[in-house]
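Would you mind keeping the following structure in view while I ask a few things?
All protein chains of the complex are present and in place, except for one that has been dropped.
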Amino acid sequence: MTIHEIAEWLGGKVVGNNIESAPDIERVAKIEEADSGSLTFLANPKYEKHLGTTHATAVLVSRKLDLKKNVGRASLIFIRVDDPYVAFLHVLKHITPTVELFATGIHSTAIVPSNAIMGKNISIGSHAVIGEHAIIGDNTKIGVGCVIGNHAQVGSECILYPNVVVYHQCKIGNRVILHAGAVIGSDGFGFAPKADGTYEKIPQLGIVVIDDDVEIGANTTIDRATIGDTHIHCGAKIDNLVQIAHNVVIGEHTVIAAQTGISGSTKIGKHCMLAGQVGIAGHIEIADRTVIMAQSGIPKSIGEPGKSYFGTPADEARKAQRVYIAMKMLPDMLREFTALQKKVAELERKLLEK
Amino acid sequence: MTIHEIAEWLGGKVVGNNIESAPDIERVAKIEEADSGSLTFLANPKYEKHLGTTHATAVLVSRKLDLKKNVGRASLIFIRVDDPYVAFLHVLKHITPTVELFATGIHSTAIVPSNAIMGKNISIGSHAVIGEHAIIGDNTKIGVGCVIGNHAQVGSECILYPNVVVYHQCKIGNRVILHAGAVIGSDGFGFAPKADGTYEKIPQLGIVVIDDDVEIGANTTIDRATIGDTHIHCGAKIDNLVQIAHNVVIGEHTVIAAQTGISGSTKIGKHCMLAGQVGIAGHIEIADRTVIMAQSGIPKSIGEPGKSYFGTPADEARKAQRVYIAMKMLPDMLREFTALQKKVAELERKLLEK
Partner (left out) sequence: MTIHEIAEWLGGKVVGNNIESAPDIERVAKIEEADSGSLTFLANPKYEKHLGTTHATAVLVSRKLDLKKNVGRASLIFIRVDDPYVAFLHVLKHITPTVELFATGIHSTAIVPSNAIMGKNISIGSHAVIGEHAIIGDNTKIGVGCVIGNHAQVGSECILYPNVVVYHQCKIGNRVILHAGAVIGSDGFGFAPKADGTYEKIPQLGIVVIDDDVEIGANTTIDRATIGDTHIHCGAKIDNLVQIAHNVVIGEHTVIAAQTGISGSTKIGKHCMLAGQVGIAGHIEIADRTVIMAQSGIPKSIGEPGKSYFGTPADEARKAQRVYIAMKMLPDMLREFTALQKKVAELERKLLEK
């Protein structure tokens, strides 16, 4: 590709001299290893020093980078983009020979009942099973061994990796990615205690609804609602081994890292970030743009949007950090406290003597 | 259904006037939305105010509700039951057109060896694989893609959702529900350290035994014993993504929420409640009716039954909560402590001057 083709494709702006005479880009490389014909990138300021010595033909840089102080080699060409690292990965992906993951068409061992409605240009992997009356959208790829329940719906341009299970009646939007082993729509964990100490199963009659552009990690589990729906709103990204209980709502563009668990009927706002191994109690609400740090436990609702939380039970991050710093001083302080108690007793005695 | 039919079916008691002239129940609805022909329920006291205005034909109420102070509409009919919400869900389930999840019979793509013993009226989903000499009880439904190991046993009236794996020789009782992706009988995590710092695998020769009326969540893992068995006793309910290590015993009617992990050889008593993300050390015993709050870590045995625990390492909940409240006061207290130290030093100086 020529530099202009790459820049146009990335929506970037070319800066430099003699661009027409520059060689075409044939590969990508790290800035210290790049040679003529290579495209590289500069994302971390500590690599700026390499601009003067790199043999790369072109460098992806931030639109905000001050090029005056980074003179570089006279013939070095810059392509200004929003995020040089992401742009680099896109070029790398583009020029990497791709492995075709999904064969076209419906494999002869896949099972598709005649009452299922199948979109155009879909791929159904070997041994995948589509439920009765299920609906699969255009250009969607269903991996090997996936199971789509009866009356379930999967939108268009989705990718389901192998062995995903979507239970009956659940509804999945467009451009959704589900990684291997994810389970969508298992029964919520609901049991009514009986007088004799045993439990009666509460029927779980609702479904899971996953909106457009959601990605769900490997072996993550999302339970169906008791009544109504467990709802993952558009653009949410959920990592591996996450537990989403029944009737939970996850807001738009909220990101949830691995091994986090959300208890039943809790509502997480939009644009939140939950780090790994977080636990959230049931029947509470978390405001938009809340950030929850790793391993925190949230016992009650968070009403004010845009704040960070840490600890179990969690507190505002700044407060919690002060507590954790104080905790480390506690053993020394206890010793000093005992010493101070003795000193005060001594003072009392002396005062009495006077 | 008539009101009398519903009451009889639920084991409830009808209270009201002109019951014979009441319309049949045709649907269920929330108390504020119910109309003639609707059944509704009252579980939460804050909804009692709706009793005076609801258009429902009948209301499921607790046997303990004082109906004198809740006069309601003159023609309103009450059905007294133990748990109005659960009763409501049962009626809802009864009148909801059901999706048949499991086709009858053995699918042509399922693999059933001739030496397996298959009960009456069973369902084996497509691509499911039954092991050599396995035994499946009457009326049991094995979902799509399930794998039942050689010599394994599954009782009668069980439901196995898709892609469950039961390893060889494991034994599952009657009316057991296993959700999608659950793994029963994987090797316990046992390795003997060798002098050179590497590990030798300890053979895991035991099995998993799951008793009657147990429910196991999606993607939960239960390891087989080293020798003997990992045993889940009757009526236990285990949520999604739970880890049960080798040789663990879970007592009858104990409930374990999502992402909790029980280390090897630990014995959990009967009627315990373990909340989400709890961790329990190995080789300990937890007394009956113990309650363990979310994210707690239990490092040693709990001998006295019926108590609540919280924290890592956990303490009795009341003690632990006092500690957590005190922790939040710690940064302020440290500041005051330094001030007090100065004040005492000043007193000492003054006393010396006198």
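As written, the chain order gives the labels A and B, with residue 1 at the start of each chain.
Keep this in mind: a contact is a pair of C-beta atoms (placed from the backbone, for glycine too) under 8 Å apart; a residue touches a chain by one contact, two chains touch by 3 or more.
All of these numbers come straight from a predicted model, not from anything done at the bench.
Of the listed residues A:Arg73, A:His271 or A:Lys307, the one in contact with the hidden chain in the full complex is A:His271. Taking the complete complex into account, A:Asn163 is the one of A:Ser123, A:Asn163 or A:Gln204 that touches the chain left out. Residue-wise, the contact with the chain that is not shown comes from B:Val129, picked out of B:Ile6, B:Val81, B:Ile106 or B:Val129.
Contact with the omitted chain, checked across A:Met118, A:Ala192 or A:Val344, is made by A:Val344.
Even with one chain removed from view, subunit A keeps its contact list with that chain: residues 82-83, 85-86, 89-90, 92-93, 96, 99-101, 109, 125-127, 143-145, 161-163, 177, 179-181, 213, 215, 217-219, 235, 237, 239-241, 253, 255, 257-259, 271, 276-277, 294-295, 312, 324, 327-328, 330-331, 333-334, 337, 340-341, 344, 347-348, 351, 354.
Residue-level contact of subunit B with the missing chain is found at 109, 111, 127, 129, 132, 145, 147, 149-151, 163, 165, 167-169, 181, 183, 186-187, 189, 191-192, 194-195, 197-203, 205, 219, 221, 223, 226-227, 241, 243, 245, 259, 261, 263, 277, 279, 281, 295, 297, 299, 312-313, 315, 319, 322-323, 325-327, 329-330, 333, 336-337, 340, 343-344, 347, 350-351, 354.
Just so we're on the same page, only the chains that are shown with their structure count from here on.
Centre to centre, using the average C-alpha position, subunit A and subunit B are separated by 28 Å.
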